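Every protein chain except one is present and positioned as in the full complex.
Let's look at chain A:
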Amino acid sequence: METEQKLTAETFPASPEKATLEGKNKFTGFWLFLGGETVLFASLFATYLALRNSTMSGPKPEELFDIKLVFAATMILLTSSLTSVYAMYHMKNFEFKKMQLWLGVTWLLGLAFLGLEIYEFRHYVHEGHTFTSSAFGSSFYALVGTHGAHVTFGLLWIGSLMIRNAKRGLNLYNAPKYYVASLYWHFIDVVWVFIFTVVYLMGMVG
């Protein structure tokens, strides 16, 4: 199908993200990128696991982490993953307004998550846990901070997609862009699942 073709709900293809060559390329290329991201985060996780006991007599993980805050952040990010699934559901049904609405909800939840993380980091710095305080501090902020940077980038990405296409409506040019952005958002949650398990929960168990 052609990228610039005017479409209705009847003529909109079942898999709009892969209906054009450009879309297929984006889809395949993005999964290659996600494979690379997996390796990037694995190296940060591995470094953290190796260094997490080197606290240099600073605060230990079990003294630092607050289970309620982490639980709230986890619930927010998991819910935002569901709302972006809803957005893609409406995209496949060619309901542009509803898709934008659910992406907007996703965006706000992402912002709430980021706010919680900034609050958390500020609190840790006051407790004497900084990037340079110990090897535990460096590896902790490198890992969790890289994830936070991904959330920030995702917010900028989804936000600019929504604004750029607000008046354009849905077509085969922007459908793959939305699809790929939602994949990215899910991947952020995938990484967070391992962060809350390996960093926070295992840290609190000791």
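General observations
Just so it is clear, contacts are C-beta pairs under 8 Å (C-beta built on N, C-alpha and C of every residue); 3 or more make two chains touch, one makes a residue touch a chain; residues count from 1.
The definition used in the following text is that contacts and distances are computed from a predicted model.
When the unshown chain is looked up in UniProt, the name that turns up among "DNA polymerase IV", "Cytochrome c oxidase, subunit IV", "Integration host factor subunit beta" or "Probable glycine dehydrogenase (decarboxylating) subunit 2" is "Cytochrome c oxidase, subunit IV".
Touch with the chain that is not drawn comes from one residue among A:T55, A:T74 or A:S134, which is A:T74.
The residue from A:K60, A:K92 or A:K177 that touches the chain not shown here is A:K92. Against the chain not displayed here, chain A makes contact via residues 1, 9-11, 13-15, 18-19, 27-28, 31-32, 34-39, 41-43, 45-47, 49-51, 54, 67, 71, 74-75, 78, 81-82, 85-86, 89, 92-93, 135, 183, 186-187, 189-190, 193-194, 196-198, 201-202, 204-206.
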